[in-house]
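For this depiction, one protein chain was excluded, whereas all remaining protein chains were kept in their positions.
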């Protein structure tokens, strides 16, 4: 067996060790991450269906949306915003 | 107060003047444009709903559309264009 | 008539000959291609409507699709794939 | 302090464009506004003429560093893509992805109409030489008659870069004017009987032929005219993306966002080359006149060859489809349809005219290839072959 | 063999980044993670700060060749687009395509609010000079108060490239903080009565005016301040794509995939310039402080000028729309709406605030143009005009 071949085998050995080392470190990092940040099931979906009737949830965002829509409509209809009112907006 | 500071104040003063000058020129240009090219309300939409029945409007475009569709259909059905007729095309 | 003009006429003559030569070669190539690879009408569409009931057609693809869907659903529902079964998948 | 303040303000005023603007730039700003007007309100090829016009506007604002010759300026960077002929082939990739060669394949003899319409290129070449342009310039001007923007830009940037701006503007403007320029010529050269000819239904073409076609065209045409490979090869690659059915992602990108991005860069670059020095000269007017001649002669050449084909085929070919050979896809084909329908509204020439129409694209690419073979940069298509041609041309010139 | 094997492994270990990392890089990795945290979980301008943070992360991994100064490195290539000022104008093309100048056209006097908000730029300029920066650096820092990322990057890369990283980060961070920074200042400077003012309905604008506007703005502003053409011209071209109605393809590409691609390249390039040497120094802290000052003063300037306009117009203008003059579209306008609605929830200021909001974009571009006229590269806006300005500035300095 010549030198080049021996070198290539040495290089391969080192490289395999490095790869397994790096990926093993990754494995333990992932396990740590999953342990520290466990999956939490989202609150059951059906409950969400009951939310829209309660208009007090997240008032700021809905308020902004209403403002945007009212302004745009007023601008579009060439009327004063006070002349019409957008009551409620449901998010998608 | 040192020289650099004085210079910076001078520069600021000049710059503010230039900005207000440029934007004031823009304001009067816009006012002129709006005056020269006033907004004209588009003809009320309902009238458009009555148009499709009257096929004589914009005959050239519709004719071309019909020609396109007839040719493509003839090509697709492997028949002569004369064998079938596209009567009318409504634009979107 | 000066030399440049004569040259330009000569060039034009050559160029027209070359263009007609090249495009004539293309014409015969196309005719050959169309002759060698004639158009075959696809099997009539209605027959396809009868295919879906026969589930033994192309089993490998449908099987893979079912596998994909089952796995993803199992993963989504956090259940074992064995707990539910996807019977059949119709391609679009 | 008061004094310096007002003095500085005066200096600022002197550093504005107002102090540096010259009459040439004022006129070019007017030209830019005319181009924008034509693009926006007359819908003259707006995808090209709007950014060309805006590029011209920016380039002619003094000290804006937006001329194609301003080293380090923004539009100078985009202009490199024209100078090194990168952008036109990418446009052609998108054009290929948008083009259906089916009607051409169903009636391949219409390729001859795409060849005949190049007659406009050559009458213009002779005319341009007559008006004092040299052979390279005359070739670049002649190619306006090919009615292909990217081809015109490609050839002009190679053979006559100093005429790029007027050639590009003339090419795109006349392409928009096809519906005005062509009909009178078509009516004048044909009889009512000819215009009434109904053509036989096109035969369907197998998908395999549609896939093999772009590969075969590339091999044949680029073997015969190697210099046209960047244009024709990319056109055919785009068409292969379309027809192969296995590269939907690449097809979609080529015909939408890639061609759009390249169009913005190309058009701004062309606009940035519209400086007073390059545009406001007698040559521009000559080019505009020659461009009109080119379009008229191309239309006539196509129609007359159509009449010949009509005769030879025993009246199976409507000569009106010949005018579509100028390319200007799909406008020229629509003009054929329209003029035919004026005579007989049950005559549907559109599909038949699409054959010569796309043939015109190939035809002007081939014409461009011939010019590049004859007059192209000596280093480009191999030095020894060029030297051979040069000796021939010189021998012709010295005769 | 055993020995060599372990020796080689040791060598590999020494060639890792662990052996080469220094404390500055460790701190910068922390800064990168803070930026990523702010972008992802606090939603601070995530389209920019996420790739900036990730670029910073990669640049500070030792020997990764990802610094903006690593010749031949990947991010060094992207950085050329910042260095040669190609990417910010392309971002502005997309911004123009996304912007509706309608509310500004309906109430053009709000342009003055966009001018008044630039007061933040100049107080910061003076403050920066006071803290020891030279005039060019101080200008680049001041422009943070313009609340326009691409403008800040454009000016910084031209006048103070060594401060690009902290200026870009400060500009985008404070833009995200507009909803926190502005309301207290707005409430402090206005009375409840002023905040309750309802403004008259905006008049509709003809489409022709919307089309002519970008052309006219380009001509007027770029004639007066030529150096700002790459930014302002491209902004207006994008808007012309939008309003002309004939270039839907180019409009769509400009406002989606083109601006997205350019954003990725630009943000990575900016991130790659965040090296320990360029970022971990006293200047960065000064810039962060000055940036906050700039935003506060800009808000105050807008609101105070709004109060003046309110007085002069006899109470027809709500001064709260003045704060929207900082740009930061559309966040600043939403803040005006929100603070107004706190006082009277039937008061809809949003549309009215959009006028000064887009005016702020033009305002800071004009401010940038003034700086470039005064301090720009001498070769850029014409040597003789620059020399004139230089002599004025020097005479002012030497006084």
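We call the chains A, B, C, D and E, going by the order they appear; numbering starts again at 1 in every chain.
Operating definition for what follows: contacts are C-beta pairs under 8 Å (C-beta built on N, C-alpha and C of every residue); 3 or more make two chains touch, one makes a residue touch a chain.
Note that the coordinates shown come from a computational prediction; the quantities given were computed from them, not determined experimentally.
Novice: Based on the whole complex, identify which of D:126, D:186 or D:240 touches the chain you can't see.
Specialist: D:240
Novice: Among the options D:202, D:222 or D:287, which residue touches the chain absent from this view?
Specialist: Missing-chain contact among the listed residues: D:222.
Novice: Can you list, in ascending order, the chain A residues touching the missing chain?
Specialist: 3-12, 14-16, 18-20, 22-27, 29-31, 33-34, 37-41
Novice: Spell out, residue by residue, where the missing chain touches chain D.
Specialist: These residues touch the chain not displayed: 84-86, 89, 93, 211, 215, 218-219, 222-227, 229-230, 233-234, 237, 240-241, 244-247, 249-250, 252-254, 256-258, 370, 373-374, 380-382, 385-386, 388-389, 392-393, 395-396, 399.
Novice: Which parts of chain E are in contact with the chain that was left out?
Specialist: Residues in contact with the chain left out: 4, 7-8, 11-12, 14-21, 29, 33, 36, 39-40, 43, 46-47, 50-51, 54, 57-58, 61-66, 72-74, 77, 256-257, 260-261, 263-264, 268.
Here, only the chains that are shown with their structure count from here on.
Novice: Chains shared as neighbours by chain A and chain C?
Specialist: none
Novice: Would you mind reporting the rotation angle for the C-alpha fit of chain D onto chain E, rounded to the nearest 5 degrees?
Specialist: So the angle, rounded to a multiple of 5, is 120 degrees.
Novice: I'd like to verify one number: the distance from the centre of chain A to the centre of chain B, where each centre is the average of its C-alpha atoms, in whole angstrom.
Specialist: Their C-alpha centroids are separated by 38 Å.
Novice: Provide the list of chain B residues touching at least two other chains, using ranges where the numbers run on.
Specialist: Expected reply: 10, 14, 18.
Novice: Residues touching two or more other chains, restricted to chain E: which are they?
Specialist: Within chain E, residues 203-204, 224-225, 370, 374, 393, 396, 399 contact more than one other chain.
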